[in-house]
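For this view, one protein chain was removed and the others were kept in their places.
Chains: A, B and C, in written order; residue numbering restarts at 1 for each.
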Amino acid sequence: MTSYFFNDLLSTIVDRGRGIVERGRDRRPSGQNLAGLANDLLSGRGEATGIALARDLFDNYATLDSAGRTAFFRALASEFGPDPEALAAAAEAYLKEPGEATALRLHQASEPRRQELIRRLNRAPGGTAALVAMREDLLDRLPDHPDFRPVDADFSHLLSSWFNRGFLVLRRIDWSMPASTLEKIIRYEAVHEINGWDDLRRRIDPPDRRLFAFFHPALVDEPLIFVEVALTAAIPEAIGPILAEDHHPIDPAQATTAVFYSISNCQKGLRGISFGNFLIKQVVEELARAFPSLKTFVTLSPAPTFRKWVERQVADEAAGTLRAGDREVLATLEDAAWAGDPATAERARPVLLRLAAQYYLQARTDRGTPPDPVARFHLGNGARLEQLDFLGDPSPKGLGESYGLMVNYLYDPKTIERNHEAFANKGEVVASTAVKRQLRGAPEVTQAIALSA
Amino acid sequence: MTSYFFNDLLSTIVDRGRGIVERGRDRRPSGQNLAGLANDLLSGRGEATGIALARDLFDNYATLDSAGRTAFFRALASEFGPDPEALAAAAEAYLKEPGEATALRLHQASEPRRQELIRRLNRAPGGTAALVAMREDLLDRLPDHPDFRPVDADFSHLLSSWFNRGFLVLRRIDWSMPASTLEKIIRYEAVHEINGWDDLRRRIDPPDRRLFAFFHPALVDEPLIFVEVALTAAIPEAIGPILAEDHHPIDPAQATTAVFYSISNCQKGLRGISFGNFLIKQVVEELARAFPSLKTFVTLSPAPTFRKWVERQVADEAAGTLRAGDREVLATLEDAAWAGDPATAERARPVLLRLAAQYYLQARTDRGTPPDPVARFHLGNGARLEQLDFLGDPSPKGLGESYGLMVNYLYDPKTIERNHEAFANKGEVVASTAVKRQLRGAPEVTQAIALSA
Amino acid sequence: MTSYFFNDLLSTIVDRGRGIVERGRDRRPSGQNLAGLANDLLSGRGEATGIALARDLFDNYATLDSAGRTAFFRALASEFGPDPEALAAAAEAYLKEPGEATALRLHQASEPRRQELIRRLNRAPGGTAALVAMREDLLDRLPDHPDFRPVDADFSHLLSSWFNRGFLVLRRIDWSMPASTLEKIIRYEAVHEINGWDDLRRRIDPPDRRLFAFFHPALVDEPLIFVEVALTAAIPEAIGPILAEDHHPIDPAQATTAVFYSISNCQKGLRGISFGNFLIKQVVEELARAFPSLKTFVTLSPAPTFRKWVERQVADEAAGTLRAGDREVLATLEDAAWAGDPATAERARPVLLRLAAQYYLQARTDRGTPPDPVARFHLGNGARLEQLDFLGDPSPKGLGESYGLMVNYLYDPKTIERNHEAFANKGEVVASTAVKRQLRGAPEVTQAIALSA
Partner (left out) sequence: MTSYFFNDLLSTIVDRGRGIVERGRDRRPSGQNLAGLANDLLSGRGEATGIALARDLFDNYATLDSAGRTAFFRALASEFGPDPEALAAAAEAYLKEPGEATALRLHQASEPRRQELIRRLNRAPGGTAALVAMREDLLDRLPDHPDFRPVDADFSHLLSSWFNRGFLVLRRIDWSMPASTLEKIIRYEAVHEINGWDDLRRRIDPPDRRLFAFFHPALVDEPLIFVEVALTAAIPEAIGPILAEDHHPIDPAQATTAVFYSISNCQKGLRGISFGNFLIKQVVEELARAFPSLKTFVTLSPAPTFRKWVERQVADEAAGTLRAGDREVLATLEDAAWAGDPATAERARPVLLRLAAQYYLQARTDRGTPPDPVARFHLGNGARLEQLDFLGDPSPKGLGESYGLMVNYLYDPKTIERNHEAFANKGEVVASTAVKRQLRGAPEVTQAIALSA
């Protein structure tokens, strides 16, 4: 019951502008030397008036154009690393006398000054959100500026620490949420687009629908990641009925199955900081507690690189992945209209299901992992590949990515740890008998398939 | 207006027990090898089932006796540092080819495994509070176990990062707060003890009294630090009238002066992570905004080592700090009854005020800092030594620590930065003319005074 | 600061099902005799188990078809009035010995049993909302069942008492409100339709827009009435710019004028219970406090019966309201396209403005009140007729109702009481000089104009 005290206190977390030192005093012309401000912030001066300086830096950053921001990141990369001399000395001291004390000094000497800079920037009101946005800019520049990677390593290190699972808050999102939050859900949905407020309502308001998100206190009402769930009477084989406008809700207390049919990351600036694993597992717990009738927790997932992989097999005469006649069948799938033609579809079914089984169970990237990124995520979480759904998504996007194929991954608390270890240590893909049975008659896949993973 | 959404969401931050993997499964007998659990948590297994493992570790830790906990910290110190071989290799690589990339790898190689362990422990429900409590145990053992210092460095590093100013929330504590929070204020007050609920009410309920505290979302309703403030018509010269039972409140809109008369840290496990500087400055801002009539922001502070310092001067014939006749006057202060005897007090006044001026303005520790810890704190924040208060605290404690002396430090936003730099860079104590005038006739203090600081 | 305790406690106001006596026990077939249940509820039995009985009655009512409900109201009208014999006796006793005691007994004897019935029904969870809905059904039947009027008098009496201004809560509605509340605003807007969520957002999210509503604790998140406000730099002459999609917000701190451009009642079952007067005046106060720059508080209001009135003057040769040439000009306004033709519009302007001045200042209904219902509302509140807006609303609806005419009523706190008394006691319409000047050249309106008011 302590919560409402706390709730209320948090209402002040988004502080109005702070700073005991008058603001603006140090306001420099836009495009000016932010690195100078950064140095001030790291100096003794920063200790007395750090919050005002941090805010000034953010304010100045906000006015910079793209070139100015690149210049700022360049300065961060070149001027805010560790002190080379101190680091060399600490390295030598360690090598001379290895031990906890020298290791600690070496660790401290090797810490880039950027890390303390980022910590001090975080003290400004709204600092965390501003840092997440700044990292988004940085990530955009990484492909062209590989020398910024150490800068990103520092951002990533601190954001990972601050967005530790222990600080995340799970919330159900429903129709009683503020419109200002709901519009973010509409905007961030990345898997099955939400077409406006009526569509959103269909996903969160019926009794057999749920949407859960993680939030972080410092980002207030910005979701970090969310998952959409349908409560059903059986493992679904297609996305259509779940999103249908004329869906008739079932009584959630009668549902046996919870289907995770969409999971979306919201903050580009938090890329690489993984929440999905924790989110799914906590939602499984919440739902299991709320609805004892639920026995099965599965995803309904896309197979985003399946078609690309198949086309590569078709193109590579030497791959040996295809059986005789496959090419002819696959050729009939060039025209997207095939999905509406029962005869063609029925001919395609066994071929696609067999190829899908090969894709998931046998194909491997250069790194030895399954080529499908969604598979890597769920299998890495300890899920099992449960079912292949022929024409589960006959939309243009679905046909284009995977000939309409969808799959279900099963989260079974009893086997999650074992599955995870089998996958992580031995690269083993745990799959149901039904999926494995689809392999019958498939040629052996003997080599790894190179796919950017 | 987004706040009430957020408030509500935070009501769930104190999650009920979580863990997709069944609990208890790994429950080992109390006193058993927690280090084994810690290793599990750092292994691949920890990725799939980390929250349950972290909770198990905390549960086991809670059942350990004192010796068991010491053994656990010993294991942390000896077995969870960085990998020596990898670190040596990284150090050599850096020395061979200094650069951002080798420095980054060196930084990573030098990070003790403890840090990742602490991060994973933090994922458990209530993990942050449990880690703060664990560090309290650790701090208790440091004097006898200096080899645990690297362990504390890791706790301190991560807690500093997690308790970053950006994540703290300022709240006014008043009589409408939950009793469960208020009783903590009673318990944690460290400067002027709060004698029960009536005394507490006198400090927070009258219109000319304020109490502000910092909170952290992960510790919910546990204050981290708080400051008590009286709004007055002038800089006070004594604590008595402020704490008096028969105090008649003034209209806060007429007050000219805000007096910070008590500041208390609440969490032993966060020792060394400084909040006081930020707290005072933010409260100055809050009050200045709420009451435009406030012009003066001062403390009313103790002088905790003044008497010890004076007695050292008395004992040290060679010190040269005393003037002729001082010893005689000081001898009359042995009996605490002097404070009630006007004649003795009047004779003591000029001597004590002059010695106090020497104590603050001239005396220095081996490290070159003022001997008084409270002075170091406020001067380091950029405050100015404003006034010496003869017999400001005639309580037994006050007489015992400082012959009843209290002092006021002035926080003037316009000079904070300058004062801070003068103190930090040049060791200069910025003081008012009135204080400096007390030095008249004092012998020069020529040597640093050794005092544990 | 007591509020958050209270806030939290109110979260339970919508109680889950209650009733210490098992429910359903008395469940009778739908359409059955609700009057029997009502009698039970009024009996001694109702005292012990009243909440359960009240809920049963509501549950049964909900299953009744239209004829069943009519039958229930008929029973209420005929069987639940005062006891005729007791009433006659009390009347005679009063006449025999007039005094406070006999008057009190007479008052009690004349109270219909329906009133106590309604009070007991209100004890059920959700009872207030159910009674409001029940009255909506009742109001629908009044035209055909004048004998139900005494039943409505009882509903009206109690709802007026329960929806006393003292229990209403004013709230600003903005974009951070729950979608479930916002969709009600969309649905209830009665003056200028809200076309979906984007349009709603334009009305509540820009810094120079406000929407305020009254709520009642027992109806939770159901608005009772709301008003939409635009903050502007001048009294507006047309609705178009206010609703425009490409509106550029102004800084509200610079606004001089608050424009109430739409006011909508939300609950049909509360018809005749007036909130608008209180709402406008409280919003004036809120805005005046928040924005000291605001000097002018006006409406931008429709003139819903102006065209009907003009057409009646045209038809009634004897009315003497029109000047020579008016009929010709009015004939050019038959085709709605006139509003887009500058020449026609300019010819129409002086005629319509003069007729409008006559309509507001001279025309009267049989009851001696102005024919315009909106005028009666605002003038009755003490507002002044400030400005006539030619073609203020050139929409088809606006042209159809009032040849596009809109008007501004001014709420000036200094004159509200005087204006109200002039209007209430003497039927005087207080208007600005500018409006009165439009009368120049108008024939005298000598007779009252019969219009249902």
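Please note the rule applied: contacts are C-beta pairs under 8 Å (C-beta built on N, C-alpha and C of every residue); 3 or more make two chains touch, one makes a residue touch a chain.
Note that the structure is a prediction, hence the values are computed from the model and not measured.
Here one chain is not drawn; of C:170, C:250 or C:336, the residue touching it is C:170. From the set C:62, C:95 or C:190, the residue in touch with the chain omitted from the display is C:95, counting the whole complex. The hidden chain makes contact, of the residues B:63, B:78, B:180 or B:293, with B:180.
In the full complex, chain C contacts the hidden chain through residues 2-15, 18-22, 44-45, 47-49, 51, 77, 81-82, 84, 87-88, 91-92, 94-95, 98, 100-101, 103-104, 106-107, 110-112, 119, 122-125, 127-128, 147, 150, 153, 158, 161-162, 164-167, 169-171, 177-178, 180-181, 215, 217-218, 220-221, 277-278, 281-282, 284-285, 381-382, 411, 413, 416-417, 420-421, 424-425.
Interface residues of chain B facing the missing partner chain: 4-5, 7-8, 175-180, 182, 196-197, 201.
By our rule, only the chains that are shown with their structure count from here on.
Central chain by Cα centroid: A, whose mean Cα position is closest to the mean of all protein Cα atoms.
Note on chain placement: the centre of chain A and the centre of chain C lie 51 Å apart, centres being C-alpha means. For chain A, the set of residues touching two or more other chains reads 4-5, 7-8, 177-178, 180.
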